[in-house]
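Single-structure report; data block below.
So, subunit A:
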Amino acid sequence: MTDSFEPTIIGFTCNWCSYRAADLAGTARIKYPPNVRLIRLMCSGRLDPTFVFKALANGADGVIITGCHPGECHYIEQNYKALRRFHLMKRTLQGLGLEPGRVKLIWASAAEGAKFASEITAFVEEIRALGPLHWGKNGSAPSPTVEAVQEKVEVPA
Partner candidate 1 sequence: MTDQMIAPPIPIQAQGEDLTLLEEVASRTAGVSRLEMCIQCGTCGGSCPSADAMDHTPRMLFAMLRAGMRQEALKSNTPWICVSCYHCVVRCPQEVHIADVMYTLKSMAIRAKLYRDSTAPDFSQTFVGMVEEYGRSFELGLASQHYLKHFPLRLPNMMPMGMGMLSKKRMSLTPKRIKHINQLKTILKRAKELEAEQ
Partner candidate 2 sequence: MTDYLLYPGCSMETSARAYYDSLKAIAGPIGLNLKEIDDWNCCGATEYLGISLTPAYALIARNLALASNAANGTRTLVAPCSACYLNLAKADYYMNERPKLGQMVNEALEAGGLSYTPGSLDIRHLLDVLVYDIGLSAIEKKVVQPLTNLRVAPYLGCMVPRPDYQHRWSDHEQPIELDLLLKALGAQVIEFPLKTECCGGHMTQIGPATAFEMIRRLISGADEHEADVMVTVCPMCQLNLDGYQGEANRFFGTNYHMPILFFTQLMGLAFGIDPKELGFGLELVSAKNVLDTLGIKAPPETPPAPPRRPRKPEGLPMPKPLKRPKVEELEKEVTQ
Partner candidate 3 sequence: MTENNQEKIGVYVCHCGTNIAGVVNVQEVAEWAASKLKHRGVVIAREYKFMCSSLGQELIEKDIKELGLNRVVVAACSPHLHEKTFRTACANAGLNPFLCEMVSIREQVSWVHTDKVAATAKAKAMIAGGVERVRYNSPLEPLMVPINPATLVVGGGIAGIQSALEIADAGHHVYMVEREPSIGGHMAQFDKTFPTLDCAACILTPKMVSVGSHPNITLLTWSEVEKVEGYVGNFTVTVRKKARKINEELCTGCGICQEKCPKKVIDNVYEAGLGYRKAIYTPFPQAVPNRPVMDVENCTYYEKGTCKACEKFCPTNAIDFDQQDEILNFEVGNIVLATGYDLFDARRVTNYGYGRLPNVFTSLEVERLTNAAGPTTGNIVLRDGKTVPKAVGIIHCVGSRDRNFNNYCSVICCMQSLKFAHLVHERTGATVYNFYIDMRTAFKDYDEFYQRVLEEGTLFVRGKVAEVSDVPRTEREKGKLIIQVEDTLVGKQRRIPVDMVILSTGLEPRKDAKEVAKLFGISCSVNGWFIEKHPKLDPIATMTEGIYIAGCAQGPKDIPNSVAQGAAASARVLGKIEQKQIALEPIRASVIEEKCSGCRICNGLCPFNAITFHEDRMVTEINPALCQGCGTCVAACPAGAITGTGFSNDQIMAQIEGLLMLNVDQELAVA
């Protein structure tokens, strides 16, 4: 069963660019692996790090966050705030013993359907290489509860 590990990935997309890039990938019929499930946010700035912990704790093997290119945010500059948070969040996750490669931030504009698809494809392969994360599944390693994680997190503004 484990010979071909199929990771589950949660993706957080911005309503204005990357969600539309996903739409465009669809319209253009560009194929990518089915391992990713997207959640639409209005902006990458909406991403509360708790969402990421929740996803990992509930069984996701990786999380990908996508936003508008720097300088192209629909809300002027909120993606920079997402970027700031992302780095701190990554450090926290590392502190919890998580491989840094399990969460990733990419930029994709509404015109970049092909880029979106290739980024997803690449990320699936990266997570496949890392193997399953046993946080949320009935695996061996005990998973920290969301509440426990939340306590450790300082949310940067």
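Selection criteria: all candidates are chains of the complex that A comes from, given by their letters.
Just so we're on the same page, a contact is a pair of C-beta atoms (placed from the backbone, for glycine too) under 8 Å apart; a residue touches a chain by one contact, two chains touch by 3 or more; residues count from 1.
Keep in mind that this is a model prediction, so the values were computed, not measured.
Engineer: Given that all of 1, 2 or 3 sit in the same complex as subunit A, name the one that actually touches it.
Structural biologist: Of the listed options 1, 2 or 3, subunit A touches just 3.
Engineer: Can you list the subunit A residues touching candidate 3 in their complex?
Structural biologist: 6, 8, 10, 16-17, 19-20, 22-23, 25-27, 29-34, 37-43, 45-51, 54-55, 58-60, 71-72, 74-78, 81-82, 85, 109-112, 117, 136-137, 155-157
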